[in-house]
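Other chains dropped; remaining ones untouched in position.
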């Protein structure tokens, strides 16, 4: 039986790699869980592209403020040191390379760093991209948080994406439930494998050339 | 005396004609100019092009405008939400045109319209399906796409307070698209909680200077600013909460 860590464990693993002082965008969906595992006592500045730096955790129920939400439209709070700004300024921060890290979900990540996470390309699907393409090309480091395998058992880390791209050559590291992979010189390199996973077993699971 | 205040939302949206391009501020429900949208529905203009981040939620606001078949085309970044059934139905029926724009390009294209920029090379979308038909150029070793401004006849936005010159301040993340849309539309119409006396907004803190604003209407204090007022908020899927107990407690998680 192959070791797979839980979603929460994966979020904790990513959180542990974020250094103090980093400016980080956690996208929407699963990556937002990373916030819950950021080390207590370290100052990490969360950016949400709808206009806030210094985002804090969810409010208590009686402190919900409909004007204060994150990119996933969930209620959040603002920490001391926070700043509000408009959408063009917010995306200028992102696109101008001022975020240290963003964490995104993925349908596929290619070994050259291409990311597909906004559309499966299915006929009849309603397209919706939001800020994904801006995040993908904007942050200094783009971390992907994903299961290694899709529900049908196929690898989400691939030689080349078959889904519509979000960004070209943008992913620097993929955190999966089996292992952490770096994108290096057009190949995935296993940074660390969880439990009984090995480079060989990961090679077998994914069909990728791995180093 | 300059006085951009009007008495009610109906007066604020007067004169919007069929075929107009209308920008609508807001990100999800934060910063949505709800009263102005309702007034536009009542006002009757149709064959509209809407520029907004989303394509409507539930059956109210922008969704209600869509439901009345008043919108020919929508330019937005994220139409598909759990409660965007009105848009979804129209889109699947081929009854509305959609231009999908990455959110950063949307914001920057609107800013460009307000700033007199003819076009700009954007790093976003290169190599993706949304690059189709766009001019690509490599500058300094990086690939960019040429993006054009998005202008509008009218912008409908929401702010916290205005003075009679139209200077605006916003509240928290409800600021979002308001300032750039205000700069990009021929006529900018703003709903605010209250009109404050000229000179009572610190000039250091004005977010949208009055020259971008044409009409302001006070619609009353947002309920959640009153003690014991409305508990707003949404759950993790973005669904409005029925009551406060629905929200997950994570304040102490860090």
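For clarity, chains are labelled A and B in written order, and residue numbers in each chain start from 1.
Just so we're on the same page, a residue touches a chain if its C-beta (ideal position, glycine included) is under 8 Å from a C-beta of that chain, and two chains touch if they have at least 3 such contacts.
Just so we're clear, the structure is a prediction, and the values are computed from it rather than from any experiment.
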Subunit formula of the full entry, expressed with the displayed chain labels: A x2, B x2
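In the analysis below, only the chains that are shown with their structure count from here on.
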Touching residues (chain side chain B, partner chain A) in the complex: 27-31, 53, 77-81, 87-88, 91-92, 98, 100-108, 110-111, 122-130, 143, 170-180, 207, 222, 224, 230-236, 238, 241, 244-254
Touch list for chain A against partner chain B, complex: 35-36, 38, 40, 48-52, 57-62, 64-70, 72-75, 77-78, 84-88, 90-92, 94-95, 114, 119, 124, 126-134, 137-138, 164-168
